[in-house]
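Take a look at the following structure, please.
With one protein chain held back, the other chains of the complex are shown just where they sit.
Right after this comes chain A.
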């Protein structure tokens, strides 16, 4: 356990794809239970930053820490694989396109990893699936395959799948961007519920209203740097930087 103030730490994160520098010295601390929104124009590096946290995209420089343990610690390959698999169990991730396993039912999607990695018995796994799918309002569809679910329902199952590993941190990468507008609400509601339960979350989103109502802090990224950050009232209500203002104005125009 560490000081709650630095539950998640990103220290001088730097990432290049070849000669393209996508993250330029980004630092970020997230307290336990805090909810941070990351906003910014397309290509600004939001996804890359999020994916660096669980090492899906390895940083080219800098460190990521979770609860006092360095996620991207330098280790020989074999040891690193073991270490990162353990770290990833503690970091839930939700994708824009759900990435549910199509050959498994909702139940199997939720129980596969806990059974495999935590050695749950069949009964324990079933209880876990029921608990997690109930939480996201998908208990009635527990034995449905993804092909039988709507986008919003798929995303809720995907959230239940991540929660079933009992993560310390949840990452959301535009969890509602691929949904029909009328299905966005049900997913947002699940995320709000997690917020009420004080789940630590980092949320990349295009939904300014949602960010304003749920998040403790908003980060505006552009071209690989954090341009501005603060409580939502400040970033949305009284942005300090021209680039932030320009971005917010454009977003507002688009949603009107």
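Going forward, a residue touches a chain if its C-beta (ideal position, glycine included) is under 8 Å from a C-beta of that chain, and two chains touch if they have at least 3 such contacts; residues count from 1.
Keep in mind that, in the parts below, contacts and distances are computed from a predicted model.
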**Asked** According to its UniProt record, what is the protein name of the omitted chain, chosen from "OmpA family protein", "Alpha-ketoacid dehydrogenase subunit beta", "Sarcosine oxidase subunit delta" or "Amino acid ABC transporter permease"?
**Response** "Amino acid ABC transporter permease"
**Prompt:** Given the contact definition stated above, which residue among A:43, A:68 or A:102 touches the chain not shown here?
**Reply:** A:102
**Request:** Touching the absent chain in the whole complex: find that residue among A:15, A:32 or A:88.
**Result:** A:88
**Item:** Per the touch definition above, residue among A:19, A:147 or A:238 touching the missing chain
**Value:** A:147
**Request:** Tell me where the left-out chain touches chain A, residue by residue.
**Result:** 54, 56, 81, 85-86, 88-89, 91-93, 95, 97, 99-104, 112-113, 116-117, 145, 147-148, 158, 161-162, 165
